[in-house]
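Yeah, one chain of the complex is gone here, protein chain that is, but the others are all in their spots.
Each chain gets a letter, A, B, C and D, in the order it is written, and its residues are counted from 1.
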Amino acid sequence: MTTYDEETRDMNEPVSEDSTELGSLDASLAVGVAPKKQLGFGFWLSTFWVVLITLLAVLAPILPIKDPTENYIITETTENLRGDLVEKPVQPPYSLDGNHWMGTDKDARDMLSRSIFGARISLAVGFITALFGLLVGGALGMLAGYFKGWADKIISSIFIISLSFPGLILAILVVALLDRSLWTVSITIGVLAVAPVGRLARAQTITFAEREFVIAAEALGAKRSRIIVREMLPNVLIPMATLSMLVVAIAIVAEGALAFLGLSVQKSATWGKLILIGSDINTLESAPWIAFGPIIFLFFTVASLNYMSDRLRDFYDVRDAYDLYD
Amino acid sequence: MKRLLGLGLLLTVISMITFAAMNLLGDPLFNILGPVAEDVDNPDSVKLIEEAKEQYYLDKSLPERYVRWAGDFVTGDFGVRFSATGQPPVTDLIKERFPRTLQLMLMAQLIAVGLAIPWAVNAASRANSKTDKASTVTAFAFVSLPNFALAIILFYVFSIRLDWTPDVYTATDPFWGFTHDHKLMQMLLPALTLGMGSAAGYQRLLRTDLITTLQQDFILMARSKGVSRRKVLYKHALRPSLFSLITLAAINIGYLIGGALVVETFFRIPGLGTAVVEAVLREDFPVVLAIVMIVATAFLVFNYLADLLYGVIDPRVREKENYKESIFCSWKRRVEPVDATVEAPT
Amino acid sequence: MTYTTETEEPLLTLDDYRIGFKTERGLAKAVDGVSLTLKRGQTLGIVGESGSGKTVLNRGVMGLLAARNTIESGSAKFNGQELVGENRQSFWGTKIAMIFQDPMTSLNPVMKVGNQVMEPLRQHKGLSKSEAKQRVAEIFTLVGIPEPTKRLDQYPHELSGGMRQRVMISIALAIEPDLLIADEPTTSLDVTVQKYILDLLTRIQKEQGMSMVLITHDLGVARGRADEILVMYGGHVMEHAPTEELFENMMHPYTAALFSSIPHLHHKKHTRLSPIPGCPPDIVDPPIGCRFASRCAYAQERCLTETPPMTYDGDHRFACYFPVKTPQGQEALEKNQKRGHTASGLQIRKGKVA
Amino acid sequence: MAGSGTAHLRTGDPNILLSVQNLVVEFPVARRTKVHAVTDLSFDIAEGETLGIVGESGCGKSTTARAVIQIPKPSSGSVEFNGVDITELSGEELRNIRPDIQMIFQDPISSLNPRRTVFDIVSEGINIWSKSNEDLTEDRVVEIIQAVGLDVEETLTKRPHEYSGGQCQRISIARALILDPKIIICDEPVSALDVSVQARILNMLEDMKSRYGLTLLFISHDLSVVKNVSDRVAVMYLGKLCEIGDGDLLYEEPAHPYTRLLLAAIPDPNNKHSGNQDILEGELPSPINPPSGCRFRTRCPRATEKCAAEEPQISQINDRDHWVACHFPHLDAKGANSSDEILWPPE
Partner (left out) sequence: MYKSKFMKLLVALVTIAMFATACGGGDDDSSSSSSDSSSSSSEATESSSESSSASEEEAEEEAPEEEAEEEAPEPEPEPEPEPVSGGVLRWGLEADVDGINPTASALSAPGLTMAQMVFDSLIVYTDSAPFWACFLCESMTASEDLRTWTMTLRSGISFHDGSPLNAAAIQVNFEAQRGDPLVGLAVKPFYPAENATTLVDDLTISFNLSDPDAWFPTSLTGQLGYVASPTWLTAALEDPTLDQQPVGTGPFVFASRNEDSITRFERNEAWWNGSAYLDAIEFLPVTDPATRTSLLLEGELDGLATTDVESILRMVDDGNIENYLDDSGEESFALINSAKAPFDDIRARQAITHATPRENYNLLINLGETRTADQVFTPESPYYNPDIVQLTDRPDLAGPLVESYCADNPDNCSDGKINMEYQFSGPSVVGTRISELLVEGWEPFFNVTIDELPQDTHIQQVAIGLYNISGWRQFGQREFTRDKVWLLCRTVGGISLNWPRFCDDDRDQLIFTAEQTTDESVRVEALQELSNMINEEYLYIFYNHTLWDMALSNDVNGLCDKTTPDGGEIICITNGRTWFDTVWLSE
């Protein structure tokens, strides 16, 4: 037994969302029994999906799946008008069957493998965008938040201006004027991500810069650089990391929107492009699987990333809501 | 007011950047004349070039052109299109297209707010119940569903399978009515597409805020005063929880514009969204410029209005000007009431 | 067990009243068999640390807890009317009023204070707007709010903490309740304001002839304001006595410990304080026997196995086998000092809990 | 009241560790308006002494604490530490003096970095200074952690949020102690804690003080707590000093009307001042535009025109260590000390 006893009750539990019956006392608060925070099954399921789809995308060329560009035209033997038996190609698209698990598109290409190959570009755009946005936005935001003053004024103005531009218009403008390569698209969306990410980084930095442990560190004689690296960074990184998943999700959606307008990566099919191809009224009516297959892939991926971000935000108790950037 | 001045300044900067970008990104002469602009050996071409330069003031310096453009813009003349005929003038085009987009946005916002508020109130008042969990999952699904995907799903279900809504926008008047001929029905799916996603976002935000509010003592106080449950929810709890929602709704203007590009394109509504896509594709920069400016203005003005609205909703903001900036500072953070040390004496 | 010494019908009677919250780990017994009576026109002070169940008790009586997660049992009678299992909404704003700890958060920040006070007047008393305004102005004067008509149109943030608490009291007054529950009404206020508000509350209570429950963690606050004091710990009643009697004879070791852990003005500087060792009991899985046993210097083996019953000494009751200043208590303490530890293993050195 | 003056400073006393003179802290709030948080405040602390500063919210006591450690630097005035005016220092010089002056904050959550392990937090000072000071080793960290009653093994892996408020305050104390400081500024270290925990932290502070030979500046709004830990007590009102002196003396015979009111308000069952019938009227004036003359005059039961016109200077009472800034102090205050009663458990 130590001289001083443990006080196990954590008196600083945040208000839980449990049982908000119009201001009623929360059970856990009332009795000091806080439920343990968990990421939950959904989080791991989401992680599983994201990892799975990422692996599929990376390994797509060596996976035993169909060639995404091959036209798998089926032929059948029918009688022609003269009564001769002739081999005739069957008009695609082919519906879902054992051979094509997600059916084929109008060009008799396997939708499953196209969706998997589509993930390559969509995810690549997502990750590159997030990386760019986080590096640039995070660095700018932290600079602005920590040093304040002129740096903050200038950087914040840049953020505001960039936020006032309608993002998607800017994106289609750039993409339409420049070549439509993976990098152009990614960096364009990445640039759009800089301001929102930067603002979060700035807000977080300011929040933490005001916290007393920073003063304590300063009082201990820590240098500025040390405070930034040891005290601020670990705290800003967590929200940034949770945000990064959201940015990936948003980038995938933004790329999808560009692709849907016919303005994304030219060379290969992304999810957005696949959806676009299946989205006209005729195709929707006769072969809805062409659009809905990739929609499901896209939806699950985006939802998973969103959910992971959401859970992590709760888990790490990152207070700032940041689902502002769409 | 100082903030209005700031707004104007911001818009000026934005317009300058956009204008410069439009003029520098491409060769404006090339955008008007195409390859002829390069064909300086041919006297015919040279004549065209001269004519175009004069017509578009390309012989003037960029700042001068900007001033000229800005002067026209302020008076509502958005210039001449880079198109086959230069017709209709950008102003006319905007006049023609803008109302449709505005209708779409208003409907979408109405749907979004109209859905989100009762939805969130309902969910928050039963936080963590089965209903709430179900609605959270639903909201999550809608938030994660890109609007082009939602558009396809809605269109597939309501237009193709059920045939409740028309397949196409035909710009038919009148607005009110419930057949396929009425604009209302034609706008319904596009507005729903835009509205549902936003509604889900609003719901999530408002629900969280409401839960926080509902845990406040003043709610308990109101209940102990005998105020009915409904009144507690809508009169006492809702208003102080609206802060973030208003901010988001204002910021959402930008998102809606982005969504309008996609949704208008998918539903074939000739609005600003389709206009800007078309204009970008054919490098019709005066149109792009005008639309960017309209959108940026709308965005900033709505954010400004949101700030004003804060004052209406929360008297604390009305008096102390310490809310400073909303989009300009920290969007989602309500500024805490002033410290006791600064409290006014009586 | 029933505790009644009343001839006149008491305003509030609790009998073996219990409140449990469903949690992930099991049922949290926040209030575990509380019995008490509150006479008309009297003030009852409920004292305890956070987590002792004092706030839950009152909100439970009010019916302000979430029904979904709460299990309520026993009996609670208000004005002779059984509350447990009944919908208590009809009491809200009519018979019972509440005042909360933080006047800033318990006033709606976006409503004018006048309207907030008027709300129950209009709703329950059916006053017209102008009548209600008139009445509020009167109440404001009563609670010492200067320039009452001007204040009507102000928002909470425009008032100081003390003023806000006065508004809170006005709301309670507007209801003209039989019972006023004041839940830590002054904890967030500066001492000078605190004194004013407490004095005001006492005055109003006397003038209006209503009963009051004053919840506080500070024994000092209860003294001079409450007619009786009830000490709670871990959902149990530890001790209950008329105020002066309690301060003279603290029978329960917990009450005594609580009192001596606080620095007092009359102590010389650098007086060694006597903290209560250990931590509050886990109310989901409470210890068998006395809930305070693990932290008590008097604890014997018996305390760990049997829950001490309520012992009555006239108006004074307490739940302890070895009360302070009794021969049993003294003996138990000495025994523990001799063996160096209590029955629960708590070490004691030089007569002090280590 | 709330007067100015430096008469109470023990100038020339070689034991004086920290001497704050004419401290002024102002914050701009808007264009051309300033909050006068602390105005012309002077006090000193001798080595090994505990000075308690007490006052209600908004009196500037926390601001004073921050100004002493130069975060942020005060608007004017001097803070002499060991005879060196640290307001004059900057950069590396200031940094080098920092280990000697440490601080403990009110909010146990905000004052600890949530993303670092407790061991890390405590040893941060060592990591910063170990190169220039070879005495600073990990052994010291272990020693300190044990001294504040924490388990060393646990601190290696656990983060602050896994500890309770009381334990967090111990961590803060450990962090402050690690560099073997001369003085620790305690800014409301126990006001966020439950009463029983509060007693433990207060006891521990006393233990640490004697064990490591510390000097404390103890700030609190709780008069009982301040009295308990302090040798000398200073009372502040609206950025100014009202009364300062030996703790027992000041509590026994409060001379300043404000001190008297404060003491009278304490809900202590044995408070002999509670009979004072004066009530503190009105509201705290705005520090943006403080009253002229004596700052307490707007609420003072004894205020006269003189109080508005002339700011009282601090002066000594009865040749004892008792100083007051008031034109009309209560000099007749006498009271019997009746604090013999000792409650359980017997000392």
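Going forward, contacts are C-beta pairs under 8 Å (C-beta built on N, C-alpha and C of every residue); 3 or more make two chains touch, one makes a residue touch a chain.
Quick caveat, the model's predicted, so the values are computed rather than measured.
Listed by label, the shown chains that the missing chain touches in the whole complex are A, B. In the complete assembly, the contact with the undisplayed chain comes from B:268, out of B:68, B:229 or B:268.
From the options B:14, B:80 or B:112, the residue with contact to the chain not on display is B:80.
Contact with the chain not shown here comes from a single listed residue; of B:24, B:46, B:102 or B:281, that residue is B:281. Only one of A:51, A:135 or A:281 touches the chain withheld from this view, namely A:281. Residue-level contact of chain B with the missing chain is found at 32-36, 39, 42, 48, 51-52, 55-56, 80, 82-89, 96, 166-168, 170-171, 180-181, 265-266, 268, 270, 274, 277-278, 281-283. For chain A, the residues touching the chain absent from view are 69-71, 73, 89, 91-92, 106-108, 176, 180, 261-263, 266-267, 269, 273, 276-277, 280-282.
Here is the rule we go by: only the chains that are shown with their structure count from here on.
Here the chain pair with the top count of touching C-beta pairs is A-B. Between chain B and chain D the centroid-to-centroid distance comes to 53 Å (mean Cα coordinates, whole Å). Centroid to centroid, with C-alpha atoms defining each point, chain C and chain D lie 32 Å apart. Multi-chain contact residues, meaning those touching two or more other chains, occur in chain C at positions 50, 59, 64, 68, 160, 163.
Contacts with at least two other chains are made by residues 57, 194, 197, 200, 283-284 of chain D.
Contact residues on chain B toward chain A in their complex (touch as defined above): 10, 13-14, 17-18, 25-26, 124-128, 140-141, 143-149, 152-153, 155-156, 159-160, 167, 201, 204-205, 208, 211-212, 214-220, 222-223, 229, 232-233, 237, 244, 248, 251-252, 254-255, 257-258, 261-262, 265-266, 276-277, 280-281, 283, 288, 291-292, 295-296, 299-300, 327-328, 330-333.
Those residues of chain C lying in contact with chain B across their complex are 59, 62, 64, 68, 89, 92-94, 96-98, 100-102, 104-111, 119-120, 123-124, 146, 155, 157-158, 160-161, 163, 168, 171, 175.
Chain A contributes residues 15, 17-24, 26, 156, 160-161, 163-170, 172-173, 176-177, 199, 203, 249, 253, 256-257, 260-261, 272, 275-276, 279, 281, 284-285, 288, 291-292, 295, 298-299, 302-303, 306-307, 310, 320-324, 326 to its touches with chain B in the complex.
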